[in-house]
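With one protein chain removed, the remaining protein chains of the complex are shown where they sit.
Going in written order, the chains are labelled A and B, and every chain counts its residues from 1.
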Amino acid sequence: MIARAAVALGAVAAVSAPLWVANPYHLHVLIMAGIFTILALSLNLLLGYTGQLSLGHAAFFGIGAYTSALLALRLSWSFWLALPAAALASGLAGWAIGRLALKLRGAYFVLVTISFAGVISLVSINWMDLTNGPLGLPGVPPPTLGPWTLRTKTAYWYLVLAGAALTYLVCHRLVTSRIGRALVALRDNEPLAESVGIDGTRYLVLAAVISAAMAGVAGSLYAHYTRFVSPEVFLFSYTVTMVIMVIAGGQGTLAGPVVGALLFTALPEALREAVAWQWQMLAYGVVLVLFVFFLPRGLVPALNDVRRRAAPSRPPLQ
Amino acid sequence: MMLKRLVSTALVGLVALALLPAGGGAQSSAPIKIGVIEPLSGPVAASGNYVRMGAEIARDWVNARGGVNGRKIELQIEDNKSDPKEAASAAEKLIVRDKVPAIMGAWGSSMTLAAMPKLEEYGVPMVVETSSAASVTKRGNPWVFRISPPSEMEALGLEPYVDKLGVKKVDFLAVNTDWGRGSIQAFGDMLRRKGVQVGAAEFMEQSATDMNAQLTKIKQTGGDTLFLTTAVEQITLVLKQGQEQRLARKIVTTGGSSSPTQLIKQAGAAAEGSYHIVFFMPWFPEAMPDGRLAKAFVDEWTKRGNPFEGLTEGFRGHDGIATIVEAVKLAGRDEPKAIQEALWKVSITGVNGPIKFEKDGPAGKESGQSKPSIFIVQVRDGKVALPDFLKK
Partner (left out) sequence: MEQLLQHLVNGLVLGGTYALLGIGLTLIFGLMSVVNFAHGEFYTLGAYAAFAALALAGLPFFAALLAAIAAGALLGALCERALLRPLRGHSIDTIMLVMIGVWIAMQNAELLAWGGVARSIPHPFPTAPLTLGPLNIAPLRLFVVLTAAALIGLAWLLIQKTRLGTAMRATFQDRDTAALMGVPIGRIHTLTFAFGAALAAAAGALLGPVFLAYPSMGDLASLKAFSVVILGGLGNLAGATLGGLLLGVAEELGAGYVSSGYRDAVGFVAIILVLLFRPAGLFARAERIG
């Protein structure tokens, strides 16, 4: 009951945000949080539900951003075509990773993803003709809807909110479907799952493709909001941020990445307010360590525990 | 359990803090806030901090003289973490939360380019103190005013000395960023115009520490001069590794950010004989266009215990703030549009030299570009001196 009320309240707050968020800067933070929510949800699909960690996820984000930006700048494609194209491009990359990593699991999968991201990053810096290298792609056009241009923050907030909601819905449908159950079975005990006929590799590839495509969507939204794409989108720190959001929020849950994204987008900004610039990053690291220490399974599972303790007569939730 | 609750509450509290609206409004005698966006952490933290130190000297001098229009000035300093996304966020925060009427920043060209759309969105001017990419002033953003030279201007500054340097065949080694690539382009074009042959153009990643492969390749070209464009740490490494490989070439470093003092300290004999394009000569400040100001700046910097090698970059912070302060004075009020209009009327002499903006970029939406002074020095007998070919 409480959970449903909280979700409803959250939804109302989100939809009405431009009304009560006084400061455009805070709306900016919310928009970035929204984009990172999509990224966190996508990473969670791989990490939380298949148990495989992708530390190259920034590559899918970057591929989406560059694809969308290049199509809009060079071929004058509309945003509404560039976005699905970005998802497609990233999805293809996800398929490549999935196939490459056929038999790899655990640490080896992690390293393939890091290496893949590293190669893509270097290509974006060196292939000047395509990506303009380190000089980046300035002036990416904002989305247009008929006669209107979605240039204002309010308009963009609704766009990002729609994207995040859609991503959440897709994840939810996937996870509760047969595919989702197969993924969880694989995560919990792969040999056992395979013995009942679940093809591990096929499902891993599927999860990788969907996960990558979602990250590509986030990339496209990012490109048309900040209107500047440079090789820094491939920075390892973006991947690290996503990982923090998923694990600290609670991997393997659907609410976890959302909560994690909100928390860890707000945290650096809060530190900007609260702490002099010299201490900001150090404080961030310390907060992270403390967080993991006290909430090692993530925030959402901890909250679930509290709920379960408060209502012992209910059967344990899945 | 209690502890968990406590920590969760604290974290929620932090988030709430971030979402609280900013504090009260400004009164007429309240200080004028100037935004500063620099890379204060990350790989180029040293440079960003030097610029910050220079800006702080300018602020203190202005306040000691009574401020501007009867009000003191205050610097609102933000870290862009060497990341364009953070530069844009910092600009947004400065403009919207702190309500600064003008900004100085953001050091690297891609960081500046990322922040530029925000300037146009909200109508706030920014003085660009370091970025060297041509596109910064060519994008048709009338809120951008640059006091540092784009690479093309730098190359023009070197042009009169090319013959005296005796350059016949040149190789390039640059950091793989917009700055390095832009520099190779600009200097390559200029040198080719002077009939110099261009050999190899090699790159190094910003974080690379081993350049032996590139140096081995360069050794094969038979050139007589090597142009180096990168940060001072990498130049140190290139000089040392070049010495190890017995690379006997004239070395010319560009960009003005690499302090020859630091090179002498860390590369020792390997730095001997090298030439450096700089925009400030703290070793002989009297030779600067405003010798008195330059000397005072060097003295104040040293008095504060700031490292001497930071002067070749720190002056940018001073000149940037001085420019904004002058514009505020001319405008008579700390309102962004008025300051932008006043910037076109600014004509002062900073530590580098005269600062006056000319139109640059597409008609109707020009940015401002000043013509800074450019100097060449050489390392001779373990000290920085004027080059051997200049008999001054």
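Everything below uses one rule, namely that a contact is a pair of C-beta atoms (placed from the backbone, for glycine too) under 8 Å apart; a residue touches a chain by one contact, two chains touch by 3 or more.
What you see is a predicted model, and the numbers here were worked out from it, not measured in a lab.
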Fill in the blank from the handout: Not-displayed chain touches, in the whole complex, chains A, B
Problem - Candidate in contact with the missing chain, chosen from B:45, B:293 or B:385 - result: B:45
Fill in the blank from the handout: Touch assignment to the omitted chain, from A:14, A:92 or A:122, lands on A:122
Problem - Contact set of chain A toward the excluded chain (per top definition) - result: 47, 53, 100-101, 103-104, 107-108, 110-112, 114-116, 118-119, 122-123, 125-126, 236, 240, 243-244, 247-248, 251, 278-279, 281-282, 284-289, 291-293, 296-297
Practice task
Mind listing the chain B residues that contact the chain we can't see here?
Solution key: 41-49, 176, 202-205, 207-210, 212-214, 216-217, 220, 232-233, 236-237, 240, 243-246, 262, 265-266, 268-270, 307, 309-310
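As a convention for this text, only the chains that are shown with their structure count from here on.
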Handout entry: Where chain A and chain B are represented by their mean Cα positions, the distance between them in whole Å
Key = 35
Problem - Of chain B, residues touching chain A in the complex - result: 3-4, 7-8, 11, 14-15, 17-19, 21-22, 40-41, 77-79, 81, 83-85, 88-89, 92-93, 96-97, 109-110, 113-114, 116-117, 133, 135, 139, 176-178, 180-182, 203
Handout entry: chain B-touching residues of chain A, taken from the complex the two chains share
Key = 21-26, 28-29, 32, 125-126, 128, 133-136, 138-139, 226-228, 230, 232, 235, 237, 262-263, 266-267, 269-274, 277-278, 280-281, 287, 290-291, 294-295, 299, 302
